[in-house]
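Note that one protein chain is taken out, while the other chains of the complex remain in position.
Chain IDs A and B follow the sequence of writing; residue 1 opens each chain.
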Amino acid sequence: MYDFTYHRPESLAQAIELVSAKCEAKLLAGGMSLLPALKLRLARYSDLVDLKAVSALEGGRREGDKLIIGAMTKHAAVAASEVVRQAIPALAVLAGGIGDPLVRNRGTIGGSIANADPAADYPSSVLGLGATVITNKRQIAGDEFFTGLFETALQAGEIITAVHFPIPLCAGYAKLLHPASRFALVGIFVAKTNAGVRVAVTGAGSSVFRFADAEEALNADFSPAALDQISVDADGLNSDIHASAEYRAHAIVVFAKRAVASALSR
Amino acid sequence: MHRAATSTRIGQPVPRKEDMRLITGKGRYADDLNLDGQAYAAMVRSPHAHATIRSIDTKAALAVPGVLSVLSGFDFLADRLSPIPNKTFSVHPAEMPLINTDGTPAFNIPDYPLPVDKVRFVGEAVAMVIADSIAAAKDGAEQVVIDYEPLPNVTFTVDAAAPDAPRVRDEHSSNVCIDAQAGDAELTEIAFRKAAHIAKIKTWIPRVAGSPMEPRAAVGEYDPQTGRYTIYTCSGQTLRLRRDLAIVLNVPETNVRLVIRDVGGNFGTRGAIFAEQPLVAWAARRVGRPVKWTSERSEVLVSDYQGRDLAVEAELAVDKDGNFLAMRGSNVGNLGSHTGNFSMVQKGLEIMSSIYRMPAAHFRARAVLSHTAPTRPYRSSGRPEVIYVMERLIDTVAHQAGFDRVELRLRNLVSQSELPYKNPFGMVYDSGDYIGVMKRAVELGDWNGFAARKAEARKRGRCRGIGVANYVDTATGIPREKAKLTVYPNGCVDVVIGTVSNGQGHETSFAQLINEWLGVPFDMVRLITGDTDVVDVGGGTHSGRGMRLGSIVIWHASNKIIEKGKQVVGLLLQKSPSEIGFADGQFTAQGGPVMSLAEVAAAMNARTDLPQELRGPLLAECDETVNDAGFPYGCHVCEVEIDPEMGFVEIVRHTTVDDVGKAVNPLIIHGQTHGGIAQGVGQALLEHCFYDASTGQLLAGSFMDYAMPRADILPFFTTEISEVPSTTHPLGMRPAGEGGTTPALGVVINAIVDALSEFGVTHMEMPATPERIWRAIRGKPQRSRIVPDSIEQEISLR
Partner (left out) sequence: MPLIGRRSWAARQLGFSEFREDTASPLERAANVAQGMHMPIVSMTVNGALRSAEVEGRTLLVQFLRDYLHLTGTHVGCDTSQCGACTVHVDGVAIKSCTALAVAFDGAVVTTIEGLQDGERLHPMQQAFHENHGLQCGFCTPGMIMSAIDMVRRCGHDLDEHTIRRQLDGNLCRCTGYHNIVLAIRSGAAAMRPR
């Protein structure tokens, strides 16, 4: 790890000031992706601005038809939260399947979506539920947030403060587990909302994406069988030593069905 | 649950002594040691699979604050140090010798710990930076500028054997270091002509990483006053490692002290000297401070010795009744970049016919260099590979000809009356009840109830399969071992021995021996190992030799203690030693106890009226060379369920019966079996050191990509111990450390193929990943993307 100067502001304002003052500063949330990258010397920053003491960013609540989760809320807290389990049980399932229990004790929702790892679980829920990402500057629609591989719409000095998840009629998450890293080789978030069905796919492309064919079929008939005739073109999907594009293409459909079945079982 | 121990004698499942420090955080692993004033080393590793080193520029690195020194192979040569010797063959007299068919000597070349001419695998250490802190050392390592000229590389086993493959060593005309034959070609040819059925297999047992949980580490120290080096490290060796270190450091062996304390796993891949061990010692001399090096996991994965990697093409000939007639084929083992150890085609051939009656066999065996990390024996070296091949051949011929898989095996197993049995490679199996053990495993695994379980699984949409595999293991290793026992007047006993525990629990099981033979309380036995200032003879721990040889030398030494004690008691009681008995720690006369072992030790220490040879500490030594091999054997039954939609496989039952001859500590033996199974299952389903054929890069270079078995992929195992005494061991013992792994590859793959047979699947390559299974079910090429393309090509191995 290259050395850096560590900061632990206690307010959002201080954090913004610190991260804006240095061009090579980086925000640190749970650190579950950032610290391994730093340890492997894959990245280098002059300053790390740790958000752990900014208590306003942690915790969640239901507000009407929205579930609001603070950016620094840990995966374990989301997984165990009665409020989340009542409002969007699939989100609790998703959070409870990220990494491993020790990672979930540290990793945060804000960190996960800001990092925009193409194989991370959370981005699928942001896109699949049509969530809104709240920052210190603005509100960003889920559909606009993820712009590419490890890339988001966030600007320099912009900090995610919370994610607003609209509460769907029902939702499900199903994941093809990476055998080593526990990331998603393929993860599918399906949500049935008053505005229609949304299906988001993580792990299979350079960034999370929506699965339009499935959405259309599920809008007509929200059941696993509705996807029987759907197939996915492997072209352009991720391919690595653990799963070829072809297998991922197959898994997208299978796990979409499993996510639908999970949504219907609640 | 475990049966509770009722005493601490032989045969009891005694919980381990060493646990007390290990569960409280007081273990003493290599990286736990910190010496005053120590500096830290970081290695600069090759990014290329094969390249000429044009120059190494250390100026920038030396400018990094905290950096003390930057050393390369040129400095190593300038200091007149020597390359690491390789001992390619086991020369154990029980082992099958391998000789080049054309009569030329096998190619063997020592390796420099830091190369000066070329790099030969990604991750090879090229330079070493020593600094005040590990962070500074790593900062410095990044500033070492090495000018490489990349060269073509070859990583895959079969490709490396080709005459036109990029060569790893300019000193040799090809990458083939040995090209030998074993068995009888003529007899085999005749037998094949008589065959009613011939099964064929062409397969590759991929390379895996031993992956002990403790990353490699070494701390070196140099005393300029005495010219003596001390090296603290993790290893399965002591004296052979000291010898190798002395060779490299170019000093007499007495100028090297080696200290091995707790070792966080070995499994063979930590059994030989590794480059960083002599390097830290040398660095300590150069900088005048102790130097510590600890690898990170990603370094471990690229630069540890790796295991397996054998390409096999084999055939089995069977008559119309199912009697095995002969087998033939060709094995090509991948040595990686060093001529380190040919075990994969020596041990990995000599028991290829397993414990079946095999009238004839003929194989070609080659070991080849490639631009990959060096390989070494890994958990049961060579045997899991060839047992897998044999067991696949049997299932294949059963499938082809319609034989029942269990009956076919039972028909061909060597019966007790045929033992000792000489196999077609010349190995002589000692004793055992091969048929009885297989029948017991099949019963314990409820083979007969399988059909009902399969039908039930089908209702859940799952394909269930069952497999069975027998195995035998040749346990040899360094044949010489020594124990020294000292009884103290307070009743304590010290055992100094040349084995090293890497987690096998020697402190416990060896204490059980002393408790049994000398009646000394278990807690009063202290085991001393791993320090060459105390241990002067012994071969470490590998090839099932710890208890196998340890028990012999401790037994003989214990008997010498008793004999000495009888003489002392006889003198003190004015009786003949023949009138003195010994039981439960007490010397007896006329049926009653007269003196305890401790009292005898006290008398010998205190009394001046004893003859000279009976004065002083009560101690005895036994230094023995055991030229017999051990042949543990057994049978595994495995059941799997497969989700045909995605190809997920779940091991739902795994049953083993392993014959260990005589069990000293069943708790430890079952534990060895459990861990062995998991390593076998890991290879069968998950693990693979994947080298990208185009770049020579190891793509599974961290635990993010190298898939280790986790708790959730394994079931509880049903393990049973059989005890048919070995006739090659005076106490009847067979090794018990490798039985879990040896048949595991074969039995798991057999079960998977059985589950998939309804789809017409007849074979699965390893690792049998969900994608591969999914492809097999759909009749797609299995090997796509996972195995180098060349295995698909029709390269004749024969």
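We take it that a residue touches a chain if its C-beta (ideal position, glycine included) is under 8 Å from a C-beta of that chain, and two chains touch if they have at least 3 such contacts.
Nothing here was measured: the structure is a model prediction, and the numbers come from that model.
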| item | value |
| --- | --- |
| Hidden-chain contact residue, picked from the options A:12, A:56, A:103 or A:264 | A:103 |
| Touch with the omitted chain, as defined above, among B:445, B:479, B:701 or B:743 | B:701 |
| Identified contact with the non-displayed chain, of B:9, B:228, B:297 or B:560 | B:297 |
| Options B:115, B:166, B:183 or B:215, residue touching the unrepresented chain | B:215 |
| For chain A, the residues touching the chain missing from this view | 1-6, 8, 28, 31-32, 35-44, 46, 48, 50, 52, 76, 80, 99-103, 105-106, 117, 119, 149-150, 178, 180-183, 238-242, 245 |
| Hidden partner interface residues of chain B, rising order | 1-2, 15-16, 18-20, 22-27, 29, 31-32, 34, 45-47, 60-61, 63-65, 122-123, 135, 139, 142-143, 145-146, 211-215, 262-265, 267, 294, 296-298, 502-505, 667-668, 670-672, 674-679, 690, 692, 697, 699-705, 708-712, 714, 716-717, 740, 785 |
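Heads up, the rule we're going with is that only the chains that are shown with their structure count from here on.
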| item | value |
| --- | --- |
| Distance between chain centroids, defined by C-alpha means - chain A, chain B (Å) | 43 |
| Residues of chain A that touch chain B when the two form their complex | 1-3, 40-41, 176, 179-181, 239, 241-244, 247, 250-251, 254 |
| Parts of chain B lying in touch with chain A, wherever the complex brings them together | 135, 138-139, 142, 298, 645-646, 686, 688, 690, 699-700, 702-708, 769-771, 774-775, 784-786 |
